[in-house]
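Here is subunit A:
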Amino acid sequence: MEILLLIRDIASIALMAVGIIFVLAGAIGVVRLPDFYTRMHAAGVTDTLGAELIVFSLILQAGFTLLAAKLLLVGFILFLTSPTATHAVANAAHRAGLNPLLSRHQPPHPRDAGNGEAP
Partner candidate 1 sequence: MEFDWTQLLDYALMAMLLAVGIAIVRLRNLFAAVMLMGVYSLLSAAWFVSLDAVDVAFTEAAVGAGISTVLMLAAMLLTAREAEPVKAARHWAALVVVSVAGAALFYAVGDMPVYGDPNSPANSYVGMDYITSTPNEIAVPNVVTAVLASYRGFDTFGETVVIFAAGLGVMLLLGLRGLKKKEEQK
Partner candidate 2 sequence: MMDWVNLIGILSMALAMAIMLGRLFAGPSLYDRVLAANSFGTKTVLLLLIFSLMVGRADGVDIALLYALINFIATIAILKFFRYRSLEIALAQMSLRRAIDGEDD
């Protein structure tokens, strides 16, 4: 019985650690990435996955009680609503005309490269 509790503790700590790493990486990504659509990737994907991992870690800590059932409900709701909200924001931005940043490097136009060459 003791070994089961030990396994449960280790699994909970591992899940919480990986979840925290994902959430922090997503937060840093939202600040550092250059364009809105890239930031949406950082916020949407890492938020959902990190949140689910942390919720599973808490469920393992809570044991087999009503609290675990409520945590499962919160996890389910976050699993459904977080990607939907991210998609809604991206859809609204695209419909409003926000264009993605396609490239930062602009190759020289053929008419600028030399004198009178045919493009």
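A quick word on the picks: all candidates are chains of the complex that A comes from, given by their letters.
One rule holds in what follows: a contact is a pair of C-beta atoms (placed from the backbone, for glycine too) under 8 Å apart; a residue touches a chain by one contact, two chains touch by 3 or more; residues count from 1.
Being a predicted model, the structure only gives us computed values, none of them experimental.
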(request) State which numbered option touches subunit A in this complex: 1 or 2. (result) 2
(request) Enumerate the contact residues on subunit A facing candidate 2 in the complex. (result) 9, 12-13, 16, 20, 23-24, 26-28, 30-31, 36, 39-40, 43, 47, 50-51, 54-55, 58, 61-62, 66-67, 70-71, 73-74, 77-78, 81-82, 84-86, 88-89, 92-93, 95-96, 98
